[in-house]
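Following this message is one structure expressed as structure tokens.
Only a single protein chain was left out; the remaining protein chains are all shown in position.
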Amino acid sequence: MAKTLGPVKRKFSPWTDPSAVPFIRFENITKRFGDFTAVDNLTLDIYEREFFSLLGPSGCGKTTLMRMLAGFEEPTEGRILLQGKDISGVPPYRRPTNMMFQSYALFPHMTVEKNIAFGLQQDKLPKGEIAARVEEMLKLVKLEQFAKRKPNQLSGGQRQRVALARSLAKRPQVLLLDEPLGALDKKLREETQFELMDIQHTLGLTFLIVTHDQEEAMTVSDRIAVMDKGVIVQVATPAEIYEAPNSRYVADFIGDINIFEGTVTTTESALGAPGKVTIDCDGIAVAVEQGCQAVSGDKVAFAVRPEKVRISPDQPADTSVNAVHGEVWDIGYLGDFSVFLVKLADDRIVRAAQANVSRLVDRPITFGDMVWLHWPLDAGLVLTR
Amino acid sequence: MKSSRFDATVLTLGFAFLYIPIIILVVYSFNASRLVTVWGGFSLHWYQTMWSNEGLMDAAWVTARVGVISATIGTVLGTLAALTLVRFSRFPGRMLFSGMIYAPLVMPEVITGLSMLLLFVAVGVDRGFWTVIIAHTTFTMCYVAIVVQSRLLTFDRSLEEAALDLGCPPVKTFFTITLPLIFPAVVAGWMLAFTLSLDDLVISSFTTGPGATTLPIKIYSQVRLGVTPEINAICTILIGLVTIGVIIASISTKRAELRRQQDEHLAVGRGAT
């Protein structure tokens, strides 16, 4: 499925290769704080040179997982392997990982230069080498002229770069980024996302990023692990996560989606194999050409993204597509898109998004209009979890 | 703005109440007359008598040494205690520990002094210079702990984690990152400890022995005999020293504040890249 979905950034998918050895392996990791289970029996493989995201709401355990890799927390159960070696009990100052902190954690009493050199000094490198490496890092993040400044003499964006340079200076095998862009404004954040990808690509390092921002995760990652309550719900590429979420939770967490609960009425093929499935959602019959892990009579959810739902005043000619009839209840104008909220006869709301392709549209559809919503058989999803 | 006039009156009266007695005391230290109520003209006579009063000078020297030594030990222990309070959430007897830190702050001095004395007698230690130091260290460390604790509570722990993450071992991290950043609070704690030690009469009286008469004990024994301008003179010198210290401290915090504001201008001025 991965091959057919979405634009591929680069030919890089070690996770599909069964012989590939994971670079980092979380093996049945559990972490408890008193009665609270932050991470619950979690297993995850991350490969070399991968840009990997841990995505989830606050409290889902993503930060704890990262802190265990950095060595600030020890797992209650399970073990963490780095290049096949168990790193339990290795203190943070002896691990080949470096972290970029959410607050940046720049040492306020040291200049930018000294901050970047700090890690190198710990390794007792010769002075000349440290100076050269600091120079190189300053150049990488384009802060050469700020070397002698103290952190509080820098803007937020500049501090972020210093933090990045400091964590990269030791050339860690894995760079951990804890909400690295959370403190930046939207525009700067988007720019920086691309810079991060660039740097990762140039240096050929493994990046592990923790974020609650789904757009950020979608933009930068090779793969995303969506987490909830200490477990991983789905690990997949951004395109798969968006187009083929494996559960109601993932579908709902990433992007906008219409979800209806229903019961499977007929399945055309065997479990899991492609084929047409029809579902009865409280009186509305929908068909999906996807196949699913369900047999007739099973309770499932049907989901379709708003941008895949077309809206028209007339009933679609092609009767094989899914179609529902309703009244336009509200319209949200977002500039690039307009979202139509259509109320069905039974008061359920279905959302349809339409790109505003031309500048001056004399809107054919407005509040109170009776409209048809329709979508092809391959647009929707069956969610069994 | 009726309320602001009320506020101004209140503040004027309040500060007058706080400062007039001290000002009178200072002024009368320069009085040529021995009588408090009679102004006999300006004179430094009492400073001369004070200077040649060997007992008083000895006591001042003892007090200074007690102050420096006990404030220093108290600052080390108090800083450790603050770290314990803030950084160790669970260890046996944590409740007892925080109780032991807060209780001496309000404990009547007669109780602390008496109990200390009985301890020294029970273990058979001769009272003197070092018993006073132990007693002063014990109560001043609690004040230091409170001062340093409030700084540590706002300390961003990810700074220490960043140092560890960059390969710096814990003890080195404490000395290169934590200590330099909390140092102003540690200094403030030391100054507080020193002043408290300098001031103390009751606990010193209980724990002192022959040859370790502190200045407050000396002053107290003379005051009981009546007001003498000589005492005014030494009090004036103490007040002067404290005032200079406080002024220097406040100027340096003002400077730091100014520098911080300039830095912020610099950060905003060059803008985001």
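By letter and in written order, the chains are A and B; residue numbering begins at 1 in each of them.
In the analysis below, contacts are C-beta pairs under 8 Å (C-beta built on N, C-alpha and C of every residue); 3 or more make two chains touch, one makes a residue touch a chain.
By definition in this document, contacts and distances are computed from a predicted model.
A.B. asks: Name the absent chain as its UniProt record does, using one of the following: "Precorrin 3B synthase CobZ /tricarballylate dehydrogenase", "NADH-quinone oxidoreductase subunit N", "ABC transporter permease subunit" or "Multisubunit potassium/proton antiporter PhaC subunit".
C.D. replies: "ABC transporter permease subunit"
A.B. asks: Can you tell me which of B:L44, B:L179 or B:V246 touches the chain that was removed from the display?
C.D. replies: B:V246
A.B. asks: Among B:A103, B:L179 or B:I248, which one is in touch with the chain left out?
C.D. replies: Residue touching the chain left out of view: B:A103.
A.B. asks: Could you list which residues of chain B touch the chain missing from the display?
C.D. replies: 3-4, 6-8, 10-11, 14-15, 17-19, 21-22, 24-25, 28, 36-37, 77-78, 80-81, 83-85, 87-91, 93, 96-112, 114-116, 118-119, 121-122, 134-135, 137-138, 141, 145, 149-150, 153, 157, 170-171, 195, 198-199, 201-202, 205-206, 216, 219-220, 223-224, 227, 231, 235, 238-239, 242-243, 245-246, 250
Just so it is clear, only the chains that are shown with their structure count from here on.
A.B. asks: Residue numbers of chain A touching chain B in their complex, please.
C.D. replies: 70-72, 91-95, 97-99, 101-103, 105-109, 118-119, 122-123, 142, 149-150, 152-158, 161, 166-167, 170, 188
A.B. asks: Under the stated contact criterion, what part of chain B meets chain A in this complex?
C.D. replies: That would be residues 156, 158-159, 161-170, 177, 180-181, 260, 263-264, 266-268, 270-273 of chain B.
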